[in-house]
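Below you'll find the structure I mean.
One chain of protein is taken out of this complex; the other chains stay put.
And now, subunit A:
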Amino acid sequence: MITIRQQRQEFETELRTYKGDDPLDVWTRYISWIEQTFPKGGKESHIDEILHKCVTAFRGDERYNSDTRFLDIWIKFASICTEPLEIYKYMFDNKIGHKLASFYEAWASELESLGNTKKADTVYIQGLENGAEPQDLLRRRQGELHARVARRVAGELVAPPEPVTVFEEPCRHALGALRGRQSGKKVPVERASTTVQGSTRMPQNSDAPNTNRPGFQILSDENADPANLMQSTGEWLNIPTKGTHKENTQKAGVWTKGKMKQRNTPVVKLSEISSVSKPEFSVYTDVDDLITATPQGKHFHYSSILSAKKPEKYQDPFDRFQQDVGSEPGVRLMYPKEKVYCGGLEFQLEEIRAFKWIENQRQVEKS
């Protein structure tokens, strides 16, 4: 019986030894194997790591920009990130999935799930403008979005019209690609062919009053030019990941050992206290004493105490990865790091050499 460990080992081996012209193929098969073997994800599955490594490995590869497999991997990657919108923005800026309708669909559903229907609509418009295929899918999705928005605006006072998505009741998508589209969800198994957005589809009781309607108008910024939202900003040159928005980057440790970093608050020696705190009454001082007293310098100001804390320096996770593969300036790693640390497992130099040896042996036996 082949164990999971062995199967993983085989995929990892293939990642390192693949010689054909479609390296993404191995990654795609590996990722779908992981999703089927570890439906719950988790650390054991190494899925986060592998998705990150995969998108990083091929992000500059133009031949994959319109590849649905690559797009799927990106969308999965977005779904594990805390800020999926940044990933979509990054993809848009880098023209990944530029011509694919499913990219705009995934982006728009993410926006819509966050309540930004206006921008979701812009995304569809942009998709149509960019000539993303298939066009009808985009139009249909846009139509559905409009329908949902209209329904919400109408306050759902009237029983909603027959939903457009009627032919797409949640159902198991047989033979479909496994893909988790919703953010925050690790489970990549998609049971419905499309996630029905907006309406919760509660069984509507005709005589029950609709309680969903908010009693106030939600403000939307009319002046914001929707076109502005869609311009390539060129900001996202690097891939934002989970870690980007972490507030506490420091690891938890033993409390007694932790050392608080002291901010630049001036330390006042006991002997100098008199020179700092000025009592409201005048203290009698000897004239001779004044001469020897420390002059009150500028460095004793306490204004910084109530100043806003400086934002933490933005640390780009992609940079960190680059350091890992040894492109750090001034440093050159003298071993094939991309082969040692590929995928989710690490391999020894001897293991890589062993694959080569076995492969050569096969060639010799063949000829």
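In this section, a residue touches a chain if its C-beta (ideal position, glycine included) is under 8 Å from a C-beta of that chain, and two chains touch if they have at least 3 such contacts; residues count from 1.
Criterion: contacts and distances are computed from a predicted model.
Q: Looking at UniProt, which of "Ubiquitin-related modifier 1", "Small ribosomal subunit protein uS9m", "N-alpha-acetyltransferase 35, NatC auxiliary subunit" or "Mitotic checkpoint protein BUB3" names the chain that isn't shown?
A: Going by UniProt, the chain not displayed is called "Mitotic checkpoint protein BUB3".
Q: Looking at the whole complex, which of A:Lys19, A:Arg332 or A:Lys366 touches the chain that is not displayed?
A: A:Arg332
Q: Among the options A:Ser282, A:Gln348 or A:Gln363, which residue touches the chain absent from this view?
A: For the chain that is not drawn, the touching residue is A:Gln348.
Q: Since one chain isn't shown, list which residues of subunit A touch it in the complete complex.
A: Residue positions of subunit A that touch the missing chain: 5, 330-336, 340-341, 345-354, 356-358.
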